[in-house]
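Structure below; questions to follow.
All protein chains of the complex are present and in place, except for one that has been dropped.
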Amino acid sequence: MTVYHATTLVHFPLHKPGFEDVTAAAVEAVAASGVQNGLLTVYSQHTTCAVLIQEEAMDQTLDGVELLLQDMVNGLTTLFPTCLHEGQYLHPGPKHLAYATDHGEEGWWSLNTDAHLRSVMLGRSQSIPVIDGKLELGEFGRIYFADFDGVRERDRKARFTVMGE
Amino acid sequence: MTVYHATTLVHFPLHKPGFEDVTAAAVEAVAASGVQNGLLTVYSQHTTCAVLIQEEAMDQTLDGVELLLQDMVNGLTTLFPTCLHEGQYLHPGPKHLAYATDHGEEGWWSLNTDAHLRSVMLGRSQSIPVIDGKLELGEFGRIYFADFDGVRERDRKARFTVMGE
Partner (left out) sequence: MTVYHATTLVHFPLHKPGFEDVTAAAVEAVAASGVQNGLLTVYSQHTTCAVLIQEEAMDQTLDGVELLLQDMVNGLTTLFPTCLHEGQYLHPGPKHLAYATDHGEEGWWSLNTDAHLRSVMLGRSQSIPVIDGKLELGEFGRIYFADFDGVRERDRKARFTVMGE
């Protein structure tokens, strides 16, 4: 039995939800693991991030977001509107803000409640069968690593765990 | 260690979201694998499909959809309304449509943006513990394979991966 872990760094720019296609990195992790049959789990330890599988849309917005992903953001925004001001959500509360500023963070970095909520709806991970060395994504399926946090530029870590034999 | 893959074909009719109870196929896959302790992952490689666990509702709509699943569709429809016309969503864009028609698809087959978005909210897979050869679904839990794509009749593949010993 093999357990193989890998990570890939993803850079997200300021002021918009970001999506990175990590399919190539996932395929590479499966190949590097040597696993022929098993399961790949793609995971985010960041709580404003999500991992999702979606069809490649081909077309993009002016901002470079694939249309199908932007349609998803638009729907999620009706459920969890973009943070525009303090008091819009219950979080962040006074203890959280005191802790953040005591640890060198700017208070407004915590106005990312929308990102914590949108991402948790999609989930923090995806598990995909590996069959005869091939990741089963169908013809058009792609794995996206998303960060919904728009308040600051961030480097994030996408994690891959391959288990099998 | 055992890694066992199985698939079951599911047929979905035209013009409505479809749900297939694949619990019996899942139980069969676990039995065929010989795994006594481990994990079953039920997975969809189709990006308008989802896998979910829900209580069996017993009662059905006139269309044959279990009431609890139809209640779920109704809620998802407020978030991602049914595609009625072009331009309702950003997707499909011109490159996508050109690619689809170049590959023998009808253009209107791509008016299934609602299906891609509703399904991604539920996720493409479920993982369920196998304990002493038994799938842990509680008394009323059932595994449903859903296709939200109503634009055409489709055959879909539900995938089962059992890992353990």
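Letters A and B mark the chains as written, and numbering starts fresh at 1 in each.
As a convention for this text, contacts are C-beta pairs under 8 Å (C-beta built on N, C-alpha and C of every residue); 3 or more make two chains touch, one makes a residue touch a chain.
Because the structure is a prediction, the values reported are computed rather than measured.
Participant: Touching the absent chain in the whole complex: find that residue among A:V10, A:L52 or A:L117.
Facilitator: Reading the full complex, the residue touching the unseen chain is A:L117.
Participant: One chain isn't shown here. Among A:T23, A:Q60, A:T82 or A:S125, which residue touches it?
Facilitator: Going through A:T23, A:Q60, A:T82 or A:S125 one by one, A:S125 is the residue touching the chain not shown.
Participant: For subunit A, which residues lie in contact with the unshown chain of the complex?
Facilitator: Residues of subunit A in touch with the missing chain: 1, 3, 5, 41, 43, 45-47, 79-80, 89-96, 99, 113, 116-117, 120-121, 123-125, 127, 159, 161, 163.
Participant: Which parts of subunit B are in contact with the chain that was left out?
Facilitator: Those residues of subunit B that touch the unshown chain are 1, 37-39, 52-55, 57-61, 67-68, 70-72, 74-75, 78-79, 121-123, 126-129, 131, 136-138, 140-141, 163-165.
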